[in-house]
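Right, one structure below, let's go through it.
Here the complex is missing one protein chain, while the rest keep their positions.
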Amino acid sequence: MKVGIINVTGYSGVELARLLRHHPQAQLVAVTGRGAVGQKLGDVFPHLAEIDLPIQQELANSVDVAFSALPQVASAQACVPLVRAGVPVIDISADFRLKDPAQYKEWYQADHPAPDLLEKAVYGLTELNRPALRSARLVANPGCYPESAILALAPVVKEGLVLPDIIIDSKSGVSGAGRGLSLGTHYSEVNENVQAYQVGGHRHLPEITQELAHLRSGFQPRVTFIPHLIPMTRGILSSCYATFRPGAFGTAEQARKAVRELYRESYRGETFVKVVEAPPQTKQTWGNNDCLIYPTVDIRTGRLVVISVLDNLVKGAAGQAIQNMNLMFGLPETAGLEHIAVYP
Amino acid sequence: MKVGIINVTGYSGVELARLLRHHPQAQLVAVTGRGAVGQKLGDVFPHLAEIDLPIQQELANSVDVAFSALPQVASAQACVPLVRAGVPVIDISADFRLKDPAQYKEWYQADHPAPDLLEKAVYGLTELNRPALRSARLVANPGCYPESAILALAPVVKEGLVLPDIIIDSKSGVSGAGRGLSLGTHYSEVNENVQAYQVGGHRHLPEITQELAHLRSGFQPRVTFIPHLIPMTRGILSSCYATFRPGAFGTAEQARKAVRELYRESYRGETFVKVVEAPPQTKQTWGNNDCLIYPTVDIRTGRLVVISVLDNLVKGAAGQAIQNMNLMFGLPETAGLEHIAVYP
Amino acid sequence: MKVGIINVTGYSGVELARLLRHHPQAQLVAVTGRGAVGQKLGDVFPHLAEIDLPIQQELANSVDVAFSALPQVASAQACVPLVRAGVPVIDISADFRLKDPAQYKEWYQADHPAPDLLEKAVYGLTELNRPALRSARLVANPGCYPESAILALAPVVKEGLVLPDIIIDSKSGVSGAGRGLSLGTHYSEVNENVQAYQVGGHRHLPEITQELAHLRSGFQPRVTFIPHLIPMTRGILSSCYATFRPGAFGTAEQARKAVRELYRESYRGETFVKVVEAPPQTKQTWGNNDCLIYPTVDIRTGRLVVISVLDNLVKGAAGQAIQNMNLMFGLPETAGLEHIAVYP
Partner (left out) sequence: MKVGIINVTGYSGVELARLLRHHPQAQLVAVTGRGAVGQKLGDVFPHLAEIDLPIQQELANSVDVAFSALPQVASAQACVPLVRAGVPVIDISADFRLKDPAQYKEWYQADHPAPDLLEKAVYGLTELNRPALRSARLVANPGCYPESAILALAPVVKEGLVLPDIIIDSKSGVSGAGRGLSLGTHYSEVNENVQAYQVGGHRHLPEITQELAHLRSGFQPRVTFIPHLIPMTRGILSSCYATFRPGAFGTAEQARKAVRELYRESYRGETFVKVVEAPPQTKQTWGNNDCLIYPTVDIRTGRLVVISVLDNLVKGAAGQAIQNMNLMFGLPETAGLEHIAVYP
């Protein structure tokens, strides 16, 4: 299988290259970049030196599947012609995630270049969307925050166990902000520091709301989502808070037991989503495709608390994208993704 | 004024020593330690070499005020005789914070050695408790998390504007766990990692609940408090979420405006509590006694979000303690605490 | 091939487990620990949960090869019986590195339990010692600092190009100090800090000196080796300084050109040792078995400067050990070690 990466020069792009390098069935045959065109991949990223490919302006070679790791808007522009030409595309950007072009415009300040494709795009959260993904030709790979939050909340939402008022407090490493320069990702500003950002509304909010609503007919979530930037490179931890529907359970202890059982059942058989017995740490997923989920109930208030962790560049981006590719092409979902986390 | 520090060898103790060194009215005359007895302070902590004091077993010199930076239980044992002897004591540990001895036993697994003093101890959150602190002889200095959370919530709680359901999601640097060794504070385990901990109930929860309840008659808060450990040395950021009492405000926009005005009014004239116009960063308080508070309203859900930051070793411990000493002794509250944060 | 790890509970041990998990020809069948005996590997190290093995007191199963990741002294005690019983052993500790029992005693403050085996042990720096390693039954895996320094200096030493006066200034991440607790690896002490340590003589010094001397008959190196601890988890960078033998080269420019050519030639065909054209970064080897070497000449002084980087837990410990195993068993040297560095 011949694979191309559009915009290999961002962090999602290099992570795709790293993971695809040893994929047993896929071969990386072409990469593009917005900068560094004409250079060897290894000249820009020494750790990728063994992948002997030049960075091209456009995907010259014909590929069986293309990953786009461009930022939004630019990504849609690059993907649309490929999709129209029949090339399967997995878009890591946000361009095909929101179903409503008006919402897209509101959050991304741009008219969507191909609103007709929004309907056809399949939201690429593999564990929740397998049937549609199997036959997808255009995958909207989830955002890193939504990936962590939706997996954390899906079981109780699907079962109608929680009220619509949901709080998601997420903590992310800095690589989620990409390789582009800004004062907000300047080392001396970020190190030994923590802050909330985009408190007035982060672009991943409508994505989370849309996908939670899809999980259960009639469910209209009212989500407060506050992301925080913390001084580390990789990893997201989302702490999710919700209130059970009255009568959902008996005592808080019973709720806790039942919820854990529900989560274990919901993700039984999943390789990458693991329901764990103790609060997980992002380091336990460093460099691999796992999402660890710890559901519990605050005994004193009866409130649901779910904590999830993942590596924002793997399960939150490149790994999730490859998992989708595997599914689309009938390969084992774990192909090329069997890494153990690098600890410590 | 002659000052002593009981257990100078922990992080709160050394921070007290640093801050007291240049206090215009106080002179550090004696320090004790549980280890390193007999050594010079500067032999154990080179940065304190200019303070020419030996580490003693007990406070030999007579002092006008004693700070205890011992861990709980041990601290009460050291403080009680001093209090009984009429020495003003500021206890940085948790031993005199909870008013109910039964709660103390539940959370600290020990019988309180002097329940009669619990009544007399004054909770040392200066900005909320000035009258009582002025005449206090035993101050229970607040925990670092409660300091950040209570300051963040006090204005709306006092005014009866929010429902009792409150979520506090806190992120702390590692120094809050002290200088004692544990795998959980081992560099290679903590670096490039984030985790929630004590999810089943952190000891600062009853303290937060007790103090919020004190702010308004009849208010019975139901708090979920989840602390997180993040890879930095100093700093706490607390994100607090609450729902307004129905009818408290008109639109969400109006609520936001009114809440900001309320906070500005509540903390008007305070040197150390600053209501800010943008989400604050812990680095903005690195090494100083400030607490920055950003109150806002999530326009889409109408929910209250308050974010507060402080340096856990200063406003969350040693600085707060000195502020209390200043108040007790009729000094300007800012004496010895006028540092600008060290940035970057 | 059945493989056992003695003391899986340190960082070298868990790294061995991670790397062996997906080794195409080796199967991890038994692990021991000094603590946590009886627990599942995954209970202690959640990231290793898919390796379904209990932590045992001793290697119960018969194995085709044993890795020891015990600290020195304890390691010799565990390895000697295995060696005597004919089990091939790769010892990651320092116990079989120094050839002279008197030196061992001087540096490790213990009598060597099996001086007769020192002769038989083969120093496991694969790239420099292949013939002996092929038939080795006891491998003394190099220390992390010596690995980086010897690879950096071997080409010029072998060719007799430098004077014996050599300075090695190394910078290491904290994981090199292991998983044992100490104030020196306590997060709040190490973060945002750098220091030289064991300036009076680090145990890796005699190892470096011994191995450099072995490279060329009559060469008697006088090495100053100063290690530094820097605030990161993984990685070693060694900056090596030496003076060329008078007449070794013409101008400094010629020396630079010749030296680069010599290094390229020396390591031609090596998969894991890469001579690079720009100063390397430890991050370029994060999690993989590479050692990157940058040899240059300071044009103004004519002095040789060689900078090398590697991941102290991989090429500096577990990966190097597996590379040796591969060689001993006639497998491709790269088996199980083909990871690309995890960047960023």
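Note that the chains are named A, B and C in the order they appear, and that numbering of residues resets to 1 at the start of each chain.
Everything below uses one rule, namely that contacts are C-beta pairs under 8 Å (C-beta built on N, C-alpha and C of every residue); 3 or more make two chains touch, one makes a residue touch a chain.
The structure presented is a predicted model; accordingly, all values stated were derived computationally and were not measured.
Enquirer: Using the touch definition up top, pick the residue from C:Ser93, C:Asn141, C:Gln210 or C:Gln281 that touches the left-out chain.
Expert: C:Gln281
Enquirer: From the list C:Gln57, C:Ser182 or C:Gln195, which touches the chain that is not on show?
Expert: Only one of C:Gln57, C:Ser182 or C:Gln195 touches the chain omitted from view, namely C:Gln195.
Enquirer: Among B:Tyr11, B:Phe67, B:Tyr123 or B:Tyr267, which one is in touch with the chain left out?
Expert: B:Tyr11
Enquirer: Of the residues C:Arg234, C:Lys274, C:Lys315 or C:His339, which one touches the chain left out of the display?
Expert: C:Arg234
Enquirer: Residues on chain B that touch the omitted chain in the whole complex?
Expert: That gives, for chain B, the contact residues 11, 14, 18, 21-22, 45-50, 175, 179, 191-192, 233-234, 274, 276, 278, 280, 283-288, 292, 338-344.
Enquirer: Touching residues of chain C against the unshown chain: what are they?
Expert: Missing-chain contacts on chain C: residues 165, 167, 169, 171, 173, 188-189, 191-197, 199-201, 205, 222-224, 226, 228, 230-235, 237, 239, 241, 243, 279-283, 286, 294, 296, 298-301, 303, 305, 307, 309, 344.
Enquirer: So which bits of chain A touch the chain we can't see?
Expert: Touch with the absent chain occurs at residues 11, 173-175, 179, 181-183, 185-188, 190-192, 231-233.
Methods note: only the chains that are shown with their structure count from here on.
Enquirer: With chain centres defined as C-alpha means, what is the inter-centre distance between chain B and chain C in Å?
Expert: Going by mean C-alpha positions, chain B sits 46 Å from chain C.
Enquirer: Please list all residues of chain B that touch 2 or more other chains.
Expert: Residues 173, 188, 191-192, 231-233 of chain B each touch two or more of the other chains.
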